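What follows is a single structure, written as structure tokens, with notes after it.
A single protein chain has been omitted; all remaining protein chains appear in their positions.
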């Protein structure tokens, strides 16, 4: 879902076709709707693109668990505590599915889970912009579940026919669980929207804060905006179908009418639907800020990475203990 | 002992009701506090797959707390979320060892949580929960006996999970064994009140709500020693007093402040 970012040092292998005959066969297969498996031949830029996309997607799920997790022990009722725990657990579970897919793709390079985690901690592997943002109130827990997950659902369902089999199967599982997430988020939001003045106040305040991040979620419309975009190659290889802007429009289509129906506003007076062009008009978020955020210079980037780092380092003895040969089978 | 079939029936005998409520508060608060500590771990476990599995156990356990609070609500103690979120520390009945923080720091900042504590605590607690609930399936209060039977349907997985962790860490590296043993010794100094019933102990046994404290303790030790060969040789202590009598540590204050922060922010609100 997060394929508009570039990072790391994979080099640009586009245009370097290793074996024209294999390449043609490969393209014929994906054109015919066949699925590529981990041990099938694939062009290097397909493998590299997938590793980046899927490891970033996976890490974003793992990092994405943290903002909501901040409110998990604090959730206001037992049922909300249980619901948000199950939801955050799913995020970790999605991370598990995706990292397994990425790990298999990385095997030819001799890399494993440990390398992915270490690349994340060193900053080589980025995570999604929204998960660098603070969650200041309980309403943010609802906002993440409702609109951030809503945006995630839009981009993930767009890849449900992805040409890479293992990713496609993981997404199938993920999207099924997202249905629960969407309703979990809506339930929190609905209670706040129909609640006391205080509840409505924190809800509107939360939406105001999250609005730019939600627009940024889908990435810039074109490569010129931030200087890089992977969207074209992912479309060529039939991983995703739609462009960043098409996805953003789909999100606005689905969610803005719901936002307004709850008597909420967005902090952009110019937002409206242009009937003629059949698209939403909105003010661009600050894409320079976006670039800073995904470089781990967002408001909560350092703190969230620090949590991960402590969890990873502090539990190293456990992994070392059970890695010892004598344990288990 | 005559069976008591409904809450209404239980309410007719003041002495019975007092003893019954006491026992259920202990069950509810134990499960609630240990599952709260579990919820703080979410996302921070040694391994992603374990994080997911652990969270299911935590959710199940909080679900059990919910059922016990429900029994209290039925007995006229007030609404479930009030019972979980609003009660003062001095009326909380969980064992003190169960409120203990997961380690240094807190879940939002510098969480130097200790997996050895978590493995030891959950293993000891789930073993305890198994023997206690098995005894409660024969309780004179039928609604409680029924809940105990239900909880015992999914609880064996919890115990099996923590047994595996216990056994494997004890049989792995020197470092892991030392960490586990240190936490076991610590538990031995603190677990005492978990095994007790507090001021109503005599009545709780007398009314046939559960077997006596001594027998429970014996069954627990017996069960624990099936997994751990060399148990600490010291007697089991109550280093910080008895949670069953409302004595608690600052760790409980931290837990309650956290878990009720949103609940208390607007008491008129429906969340």
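Points worth noting:
Think of it as A and B in the order they're written, each chain with its own count starting at 1.
The criterion applied here is as follows: a residue touches a chain if its C-beta (ideal position, glycine included) is under 8 Å from a C-beta of that chain, and two chains touch if they have at least 3 such contacts.
Please note the rule applied: contacts and distances are computed from a predicted model.
UniProt records the chain missing from this view under the protein name "1,2-phenylacetyl-CoA epoxidase subunit B", selected from "Aspartyl/glutamyl-tRNA(Asn/Gln) amidotransferase subunit C", "Carbohydrate ABC transporter membrane protein 1, CUT1 family", "Iron-sulfur cluster assembly protein" or "1,2-phenylacetyl-CoA epoxidase subunit B". The undisplayed chain touches these shown chains across the complete complex, A, B. Within the full complex, the residue among B:161, B:217 or B:244 touching the omitted chain is B:161. Note on the undisplayed chain: of the listed residues A:48, A:77 or A:96, the one touching it is A:96.
In the complete complex, the residue from A:28, A:281 or A:323 that touches the missing chain is A:323.
Although one chain is not drawn, its touching partners on chain A can still be listed: residues 37, 39-41, 86, 89-90, 93, 96-97, 100, 103, 110-115, 117-118, 170, 173, 177, 180, 316, 319-320, 322-325, 327-329. With the whole complex as reference, residues 47-50, 52-53, 55-57, 157, 160-161, 164, 168 of chain B touch the missing chain.
As a working rule, only the chains that are shown with their structure count from here on.
Averaged C-alpha coordinates put the centre of chain A at 37 Å from the centre of chain B. For chain B in complex with chain A, the touching residues are 36, 39-40, 42-49, 51-52, 55-56, 58-59, 62-63, 65-66, 69, 80-81, 84-85, 105, 107-113, 115, 168-169, 171-173, 175-176, 179, 258-259, 261-263, 265-266, 268-271.
Within the complex, the chain A residues that touch chain B are 62, 65-66, 69-82, 85-86, 88-89, 92-93, 95-96, 99, 113, 138, 191, 195-196, 198-199, 303, 306-307, 310-311, 314-315, 317-322, 324, 326-328.
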